[in-house]
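With one protein chain held back, the other chains of the complex are shown just where they sit.
Every chain is named by a letter (A and B) in the order it is written, and numbering of its residues begins at 1.
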Amino acid sequence: MGATGNISGILDKDKQDLINTIGQGPDISYRHLTIPSLDNCQALIVYVKGLANTTELEDSIIAPLTTPAPALAQDAQQNQSDKVSALMKYGLSIADVTPSKLWADICDHIVSGDSVLFMDQSDTALILANRGWKQRSISEPTTEVESRGPKDCFLEDIMSNMGLIRRRIRDYNLRFEGFKIGDRSKTDVVIAYIEDLVSESLLNEVRTRLGRIKTDGISNSSAVEEYIQDSPFSIFPQTEHTERPDRGAAALLEGRIVILVDNAPFQIIVPATFWSFIQVPGDYYARYIIGTFWRWIRLFAIFLTISSSSAYVLLTSFHQEMLPTSLALKVAAGRMGVPFPAAMEAFVMEIIFEIMTEAGLRMPKALGQTVSIIGTLVIGQGAVMAGLVGPALVIAVAIGAIASFAIPSFSMSNSIRLLRFPLLFSSAVFGLFGYLGGVILITIYLMSLRSFGTPFYAPIGPFIREDLKDTLVRVPRWQMITRPWFARPKDKPRQAPDLKPKPDPR
Amino acid sequence: MMTKVKISRFQYFLLIPNLLFAKAIGITAGVTARSVGSDAWTSMSIGFLLGTAIILAMVYLHSRFPEKTIVQISEEVVGKWLGKLTGIVLALFFILAFGASANVMTMHLKEYFLVETPFWLICFVYTLLCMYGVFVGIENIVRFSLFGLLGCLLINITMIFGTWGDFDLINLLPVLDRGLSANIANSIYIFGDLAMAILGIGMIYPLLNNKDKTFVISFWAMVLSGILILIWPIMELGVIGSGAMQQYVVVCMQQVRCAQLTRYLPRYELIMVSFFTFTTFVQSATMYYCSVQSFQQSSGMLKNRQIIILLLAIAMFLATFLMANDHNNYIHFLAYPWAQICTILSLGLPVVLIMTALIRGKLKNKPTPAKT
Partner (left out) sequence: MKTIALYVLLISLPLLSGCWDMREINELGLVMAVGIDKSSNNPDHYLVTVQVANPQAGGSSADSSINRPETIWISSAEGKTIFEAIRELARISSQRIMWAHNNVIVIGESLARDDITPVIDFFSHNHELRMKTWMAVAKGSATDFLKAKAGMGSIPGQSLADMFRYQQFTGLDFHSNLLKVYGDFTSDTTNLLIGSLSLEQATTQAGLSKVQENTVEQIQMDGMAVFDQRRMLGYLSEDETRGLAWFLSENPNMVISVPHPSDSSESVAVEIVAVKAKIDSQLDQQTPSFSIQITGTGHIAEEDTTSDLSINDFKHQMEFLAEQQIIEEIDLGLDKVLNVYKSDVLGFGKVVHSQHKKEWNQGLKDRWVQIFPDVEISVAADIEIKSSTLNQIPLRNYRRSSVIDD
C-alpha cells in the first residue's frame, strides 16, 4: 500500500510507507542518522542519488545535524514539542527548507531531486531543496546562431532557464507561474510574463489551454505546443520557439508570454505571427538598414523556396514565351534528350534533395563529407552528365534548397518546404494559373489562421499600420515607440518618443 | 458560423478598387471602344464620375442604417416581401457578376495561357478557389485585398513602363469625338463594373467596425480606383489604338502583350497576370460572398451556411461556364443586357430606396444601435 494522506510521525512506519510508494531502487537512498542535539532523535534522510547534490547534503545537512549544536539543543529544550522549527532555526545550514506533512508533496519532492528529512516522533518532515544534478553548462546556441549577440542559451533545467530570463528583466512585475503537466512525468511547465504588460485575456487563454492538458508525460516543449495550438491540423507552426534567452526576454517585453518546459532547451513564445518567423535577434543587433535588408532577403528566400521548382516547370513546360530567346534556347539545349517531362524531373529531384537533407541531418558527423560528395557529385553532376536531368533544373532545385535554409525558423522552413510539392503539382497541371491558385489558397489560409486570438498574418492581413515598423522593415530603435499591437499589451508605449540621437543643444 | 466579422476602414478603402479593377481594365475598355471608338476613355471617365456619386449616395443610405445590408434596408424601407424579392434579385445579380468577373480571369487563361485546357475545368478550378475564399470568410478576402491593390499598382506600373515608348497621344484625340451625349449614353458599360462595387458595398458596409468618415473614405477610394482604372483605356488607346481595341476580347491582355522592357524582357505578361490574379480573386470572391449573404438574408436560411456555399458554387460555376463558353456570347452578354441590368440595379436601387425612405420619413431616424 502506498503513502496517502499525512505522514504518521513514526519513523519505521513512514519509511515502510515510503518504500511502498517510491520503491527501494538503487538510486534511492535511505540514510539513517541520529541527531545528538535533539536527544539523539532518530532521523531518516531520503533522496535520489542522481538528482540530489550530495556534497551539499553532506556539508550543509548531515554535518550540522550529526554534530552536537548547543544552540539547537537549547532551543529544542525550551520548546519540547517543536523539533521542526528548532531545526529550521539552528540545525540546518541549507537555504531552502520547507516543512510538510503531506505524503504527496513529500514524494513529489523526492523524485524531483530534493532530500527529505523525517524524524521520529515528528508528524512534519522537512523538505530540503538541494537539487543538483549533472547538467551541461550554458553553451552557445546551436540552432539560432548570431554573430553579434549574447552567446548563452537555454538549458534543459527549468530553474536555470528562469534565471536566464530574470537576469535580463529585473522588473518586479516579471512573474513565473508554475504548472505540472503529465500525470506520470510531472513535468514542470512555467509561464513567464510581465504582469502589467500582458493582456489578461491572453494570459487566461494560456492558463486554460495549459490546464486542460491531461496526459501521462511531456517529453519536450513541442509536445506542449501541439496541445495548445489554435489550428491543430495546420501545416504551419503557430507558436514560436527559441533557445535564446535574449529572444525570450524581448518577447516578454512586448507583452507576450514565454512558456518554459522542464527538460526542454527550446522554450515556446506565444502569440506568434507569420512574420515573427522571419525575424531573428540579429536584425536588432545589426544596423537597422541592414536588419531590414536581411528581412527582405529572407522573404525573398521564402518566395524562392516555394517557387523555384514550380517556376522551372511552368516556364519550361507552359509559358516558354516568357523566357528571353537566348535563355529559352539554352534551357532547351540542356534538356535535349532528357527522358522525362519537366514536372517529373523536378519532382524526383526535389525528393532526392529532401532525402539528402534528411540523411545529412541524422548522419554521424564523420559521414557528412561523404553525403555531400555523393549528393553534389554523383547525383547532381552525374545526372546532368548522363542527360537524365537538365542543368537548369539542378540550378533551380539547388536555389530552392539553399533558400530554404535561409529561413531562420527551422519549423517554418520545414512547413514551407513541404508546400513546394502541392505547388509543383498544380503548376504542372495549370501552369501559372495553378501556381497562383496555390499561392492564393495558401495566403488566404494563412490569413485565416490565429495564434492565441491574434491573426497569424498580422500586420499585413489584417493590416495594422503601426506594426509595420517592425515587420517588413526594421526601423531604428528610437522609432519603436510603441509595443507591437499583435500581443495586445496593456501598456503600449515602450520608450520616450524623442530618443533620436541629436547634438547636445549646448 | 455566423460569427461577428469586422473589417477596418482601411481594409474597406483597399477593397473598393479591387471590386472595380479586374473587369474594368480587362473587358470593359474593349466593350466601350466598340461603341465609341477613341472616346472610350472619356466615356469611361464620365461613367466613373456618375458611379462615384452613386457610391456616395449608397454610403449616405447606409449611414442611416449602419448595421444593415442593402437587403435588410430594403426589407425595412419597402416592406418585407418586396425586400425579400430585392434580396433574391441581388443574389442572382451577384451570381452573374461572379460569372462576369471570373470570366475575366478564365478568358485570360483560355485565350493566352491554357489554350488547350478544357474551359469547364478552368471555370471549375477558379470557382473552387473562390469558394475556399468564401469558406474561410469575407474577413480574409478583405485582408487579401491588400495584395490585390498592390497587384493593381504593380501591374499599372509595369504596364506603363513597358508601353510608354509606344504611346501615341494622337490616338486619344479628338476629345469627345462622338459628342457628349454618345459618351454619356455609352458610359453604361462601365456600370457593369461599378455595379459590383456599389452593390458590393451594400453587402459589406455593415461589417465595418467603425463607421466614421466613411463618406470621405469612399470618395478617396473611388478617386484611387479612378486613377488606377482610367489609366488603362488611356494607355490602351494610345498604344494599340481604338481600331485594334475593338478587335480583342481581353483588351488588357493585348495591351500587356505589347509591353516590352528592353530586349531582355520582351514579354512579361506572366508577371503582370500574376499581379492581376490577386485582384481578380478578390473581386470574384467578394461577389460570391455577397451572393451567399443576400441569399441567406432574403431567404432567412441563416443556418447551413456551408451547404449554401456549396450549392451556390454550382450556380457560380454554371454561370461562369455558360456565359463565356463561346467568348462572343460573353462579349455580347456584357454589352447587352448585362450593362443595362447593372445600370438599372446600381442606379435604381439606391435612388428608389432613398426616395422611398424619404417619403416614408425613415431617413430622419438617427442611426439606431444594432439589433443583432
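In the analysis below, a residue touches a chain if its C-beta (ideal position, glycine included) is under 8 Å from a C-beta of that chain, and two chains touch if they have at least 3 such contacts.
This structure is a prediction, so every number in the text was calculated from the model and none was measured.
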Among A:I7, A:A286 or A:V331, choose the residue that contacts the chain missing from this document, as touch is defined above. A:V331
One chain is left out of this view; which of A:D59, A:E321 or A:E354 touches it in the full complex? A:E321
If I consider the whole complex, including the chain that's not displayed, which of B:L121, B:I184 or B:I344 touches that chain? B:L121
Touching the unshown chain, chain B contributes residues 111-118, 121, 124-125, 128-129, 132, 135-136, 165-166, 170-171, 173-174, 177, 239-241, 243-244, 246-247, 254, 257-258, 260, 263, 266-267
Residues of chain A (touch criterion as defined above) contacting the omitted chain: 231, 233-235, 316-318, 320-321, 325-326, 328-338, 341-343, 390, 422, 425-426, 428-431, 434, 437-438, 441-442, 445, 448
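Basically, only the chains that are shown with their structure count from here on.
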Chain A and chain B: spacing of chain centres that average the CA atoms, whole Å: 47
Quick check on the complex: what are the chain A residues that touch chain B? 318-319, 321-322, 324-325, 430-433, 436-437, 440-441, 443-445, 447-448, 455, 457, 460-463, 465
Residue numbers of chain B touching chain A in their complex, please. 8, 10-11, 14, 109, 113-114, 117, 122, 125-126, 129, 132-133, 136-137, 139-141, 143-144, 146-147, 263-270, 273-274, 277-278, 281
